[in-house]
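Here it is, the structure, as C-alpha cells.
The complex appears here without one of its protein chains, the remainder shown in place.
Now for subunit A:
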C-alpha cells in the first residue's frame, strides 16, 4: 500500500515537472514560431562570426573570359618569354624568319609540314616545330 502511494506521488511530481517545463517552452514561443527553432539557432551561432566577417566586402568569384585580342597579345608575350629563355639556355639558333607564319624555319629550301630541319621534334635545337615556307641562307 505504502509502495503504491509512493509511486503515485512520484508520478504526480513527474507530471507536474514536465507540465511546467512544457508550459515554459510554449510560453517562450511566439505565435506561429517553429518549436524547433533552437536547432537552427545553435547551428548558425557557431558559424555566425565567420560568415558575418564578410559583411560589407566583395567576394571575388571572377572567371576568365575569352578575348581573341587579349589571347593574341598573351601568345606573343609567351613567345617572347620562351625565346628569351631559350637564349638564356644557350640556344643561339634564333633569328628572325621570313616564314609565312612567322616561325623559325630558315632552311634554304622549302620547308613545309611539321618538324624542323634539324631533325624533327626534340632535336638538338630545343625541339622547335614549325609549319610554313621558309626563306633564308
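The criterion applied here is as follows: contacts are C-beta pairs under 8 Å (C-beta built on N, C-alpha and C of every residue); 3 or more make two chains touch, one makes a residue touch a chain; residues count from 1.
Heads up, the rule we're going with is that contacts and distances are computed from a predicted model.
Novice: For the chain not present in this complex, what protein name does its UniProt entry give, out of "Adenylyltransferase and sulfurtransferase MOCS3 2", "Penicillin-binding protein activator LpoB", "Permease prefix domain 1-containing protein" or "Monovalent cation/H+ antiporter subunit A"?
Specialist: The record for the missing subunit names the protein "Penicillin-binding protein activator LpoB".
Novice: Decide which residue listed in A:45, A:59 or A:88 touches the omitted chain of the complex.
Specialist: Counting the whole complex, the residue in contact with the absent chain is A:59.
Novice: If you put the missing chain back, which residues of subunit A would it touch?
Specialist: Subunit A touches the missing chain through residues 52-70.
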